[in-house]
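This report concerns only the one structure given below.
For this depiction, one protein chain was excluded, whereas all remaining protein chains were kept in their positions.
By letter and in written order, the chains are A, B, C and D; residue numbering begins at 1 in each of them.
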Amino acid sequence: MARRGSDISTALGLLIGVGGLLAGFTIDGGGILALIGIPALIIILSGTIGALTVSSSIRAVLRPPRLIMQSLPRQAGPSPQLAQQLLEFAEKARRDGILSLEDTVEDLEDDMLRKGLRLVVDGTESEILVEVLESDLAIQEQKKMDDAGLFETAGGFSPTMGIIGTVMGLVLVLGRLGGDINELGRAVATAFIATLYGIGLANLLWLPVGNKLKLQVKQFRMQKQLIIVGVRSIQQGESPALVKEKIEGFLEEREKKELDANRTE
Amino acid sequence: MARRGSDISTALGLLIGVGGLLAGFTIDGGGILALIGIPALIIILSGTIGALTVSSSIRAVLRPPRLIMQSLPRQAGPSPQLAQQLLEFAEKARRDGILSLEDTVEDLEDDMLRKGLRLVVDGTESEILVEVLESDLAIQEQKKMDDAGLFETAGGFSPTMGIIGTVMGLVLVLGRLGGDINELGRAVATAFIATLYGIGLANLLWLPVGNKLKLQVKQFRMQKQLIIVGVRSIQQGESPALVKEKIEGFLEEREKKELDANRTE
Amino acid sequence: MARRGSDISTALGLLIGVGGLLAGFTIDGGGILALIGIPALIIILSGTIGALTVSSSIRAVLRPPRLIMQSLPRQAGPSPQLAQQLLEFAEKARRDGILSLEDTVEDLEDDMLRKGLRLVVDGTESEILVEVLESDLAIQEQKKMDDAGLFETAGGFSPTMGIIGTVMGLVLVLGRLGGDINELGRAVATAFIATLYGIGLANLLWLPVGNKLKLQVKQFRMQKQLIIVGVRSIQQGESPALVKEKIEGFLEEREKKELDANRTE
Amino acid sequence: MARRGSDISTALGLLIGVGGLLAGFTIDGGGILALIGIPALIIILSGTIGALTVSSSIRAVLRPPRLIMQSLPRQAGPSPQLAQQLLEFAEKARRDGILSLEDTVEDLEDDMLRKGLRLVVDGTESEILVEVLESDLAIQEQKKMDDAGLFETAGGFSPTMGIIGTVMGLVLVLGRLGGDINELGRAVATAFIATLYGIGLANLLWLPVGNKLKLQVKQFRMQKQLIIVGVRSIQQGESPALVKEKIEGFLEEREKKELDANRTE
Partner (left out) sequence: MARRGSDISTALGLLIGVGGLLAGFTIDGGGILALIGIPALIIILSGTIGALTVSSSIRAVLRPPRLIMQSLPRQAGPSPQLAQQLLEFAEKARRDGILSLEDTVEDLEDDMLRKGLRLVVDGTESEILVEVLESDLAIQEQKKMDDAGLFETAGGFSPTMGIIGTVMGLVLVLGRLGGDINELGRAVATAFIATLYGIGLANLLWLPVGNKLKLQVKQFRMQKQLIIVGVRSIQQGESPALVKEKIEGFLEEREKKELDANRTE
């Protein structure tokens, strides 16, 4: 359900933003056709795509659409279900010994939880365990951050391409001054379309999607850190009460109550 | 009282800021009606809301009003009362043993103080105690910082939406050059209203409220760190004199005297 | 003397800056009266004050004047006198034992030196000693940095208030185009005054004073760190030769010689 | 193959970017000749080169072309081949003892791998081993970052040189107002060419190439850190299973499978 609500936030946000801009323009008496500029669109898009291609690689140019789609579903953060699961593992490991987890491990869906518990079952030293998991997390986080950075980079290039487009348009206009003033006005208006597109794309698409991806990275890191804390507790054979104190901090107030409810049942 | 004074600073600041701008405009001979622009307002607000929605989620759009209300009451920082309380706990624990705190713990209002003392009473190791409390603090701080960041993000999108609104207005004007110059002037004036709103909202509302929330996070962190230092001292059974030296650093000069006054009574 | 020279740098800098700007304007043929704009001043000041009030609290608005006065005297940094004093304490402690410092401690003017030596005399563990002093320093430094940040914030709001003032002025002008061109020109000129004031105040007052306060924080931190290093050396009973090597790094080249001169006497 | 695809991304990106800008301009009705401005080019290039020369040294001016060429081939990141090799060394060292690696060491192509294994064979302490390799990595990374910084610096100077060129052009135009309006327009258009070149060069060449070099530094660091982790594991004589867990985190999902495929053969 939370997943559902979030699913549509990218589309809804674009709708509100673009819709509001157009509504304001129309109320002001403008015809939306006046805002259409094919040359401006070509300049902004190919300029931004070109700069991104030089910045990284051809593949990078092909990633943004997929990343926008990826940003649609909500990144799962630390959930009461995960906390619950970690608590149960901690109890089982304390009661029946760490090796009792062996059968469950390979069926786990989360990569880090599976790897962590496998290392625990294999008897890896506590220090090395944490080091391996932290290193994995850092590398995965870095990759996700690079993806978010791609959008920030696009958000930086897009407005300057808009300025380039507008200046080119003005150069065009200035070369033919002295003609009909109405036509002149329309030509200048056309030149400004590039600025509109450049700033608009940056502020309604590139930067906001970049922000969302960075938020998702934070959720991702939080979830994985909860797992690291949990796995280490399991290895140390800490008391379920202490594990619960450690884990609870990762949850929202109402999620803590959910956890409590499950526990006392 | 201090709470009261702060209560009104958001409203008072807005009053001074907006009032001053309008006063300057009126003295200059302008009619305030000239500054009203419904299309501009639609553009700025829906543009900013749209960008924020893409940036995070639909819920985020609904948070700012609640956060502005939250920013009205002052966030309590490290207070002499809290310091006093920690000192008394330290003395009691040293005199009657740590378990003597058991009855008091669950009645405490502050979450972190309660959790910290509960862990101390349960005999948690010093290192784990600090780790759990620091982790809780870091997560809570992060959430509050994300809220403050929401306003900074809005403060970044708002002026660019203003520029978009103005450029759209100019596109409109430029499409009908050659008409009556007075009407032309008024149309350009209207286009500038969007810039006014975009910059004005960012600099009188979004960014300042974001600043205030960040200040509150600092106060919050300071208060919680005082608690962590205090709880650790209680656990270590340090002498009240040393605890006082440690705690005093968190207080203002005149608050230290208050603490001294209470102590010598 | 050094204190004297610094005393007047704020005033002198303002004199040079404002004087130079006016001189350039006058040489160019302008009458200074043309630069006076009461509405612009109202807009800039009340806009900036309003934004600052929302940003923090009403008290914050009242601090800048006091802080400007505070920035007049020079913040004492690590001085050869202080180094000398620390060296003497180190020698005395080594010769006559740490308790021999007990009588001197309470007469010391510097808060951190007094607290540090008191903790040493009380037999505090080395690790806790450093932790307490570092924590005190961090908190004091943070407060001073927040003060400097206030000016940076003002320096950020001031130019945008100038832009708001200018745009409002232009809205006014554009509403009455088609009149006498000379009057029109003067009205636009008046609108630009707000930009002048906004940028001028930010770049000659807010930001430079903020810079100076930050420099003073650095001096403050350096002085206190010298004290922390010295106090720890005293506690460890290190040889005066080693203490001198440690302390010297904090002094300027010519100050080292001063220290040497005193020592060999 | 991957190498090949990347080889052309700098050229391809420039083609897309510049091509798109020119296409947009032509569709809009402009003649490409109107965008040629020798004086503007002289101003931008010599201004940027001059600023860079003052910034560092004459040699720095000669590096960018070489660095652009260097940025063409893809920087190798952590590869399954390298992981494979480290695993084999780990197995051999565990089976036949660390000294069994002695013969292979000097034939290794990678500087850090060779140095690391040589230190291991020489019996260097684990702590010193890591310290030496980390220090080498930090210094090499710093040098590569400085190179990338050169392009960022150029990307910062280039647009301001464009503004300088345009302002100079406007000064020229304004000195001869009142003439033929068509000629005036063309002169202003020429002035804007400098802005076009300044922003264009910055956003299609300097900044994107700087970005790519920074990406390459990240790949470089990742590859070297994989080596450090591997070499340390070899020295510790860790079990191949554990080494594999440590190393796998550096690889992409499909590269892990490649590694698994090789291992099970």
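FYI, a residue touches a chain if its C-beta (ideal position, glycine included) is under 8 Å from a C-beta of that chain, and two chains touch if they have at least 3 such contacts.
All values derive from a computational prediction rather than experimental measurement.
Visitor: For the full complex, can you list every visible chain touched by the one that's not shown?
Guide: In the entire complex, chains touched by the missing one are C, D.
Visitor: For subunit C, which positions touch the chain that isn't shown here?
Guide: For subunit C, the residues touching the absent chain are 5-6, 8-10, 12-21, 23-25, 27-30, 34-35, 74, 181-182, 184-186, 188-189, 192-193, 195-196, 199-200, 202-205, 207-209, 211-212, 215, 218, 222, 229, 241-242, 245-246, 249-250.
Visitor: For the chain that got dropped from the picture, name the residues of subunit D it touches.
Guide: That gives, for subunit D, the contact residues 38-40, 42-43, 45-47, 49-59, 115, 118-119, 122, 124, 128, 132, 135-136, 139-140, 142, 146, 153, 157, 160-161, 163-165, 167-178, 190, 194.
Going forward, only the chains that are shown with their structure count from here on.
Visitor: With one step meaning two chains touch, work out the least steps from subunit C to subunit D.
Guide: 3
Visitor: How would the subunit A/subunit B interface be labelled, same or different, where same requires over half of its residue numbers to be shared?
Guide: Homomeric contact, different residues on each side for the most part.
Visitor: For the sequence-identical pair subunit A and subunit C, what is the superposition rotation angle on Cα atoms, to the nearest 5 degrees?
Guide: 145
Visitor: Taking the mean of the CA coordinates per chain, how far is subunit A from subunit D in Å?
Guide: 25
Visitor: Centroid of subunit B to centroid of subunit D, CA atoms only: how many Å?
Guide: 40
Visitor: Among the chains present, which pairs are found to touch?
Guide: Every pair of chains in contact is listed here: A-B, A-D, B-C.
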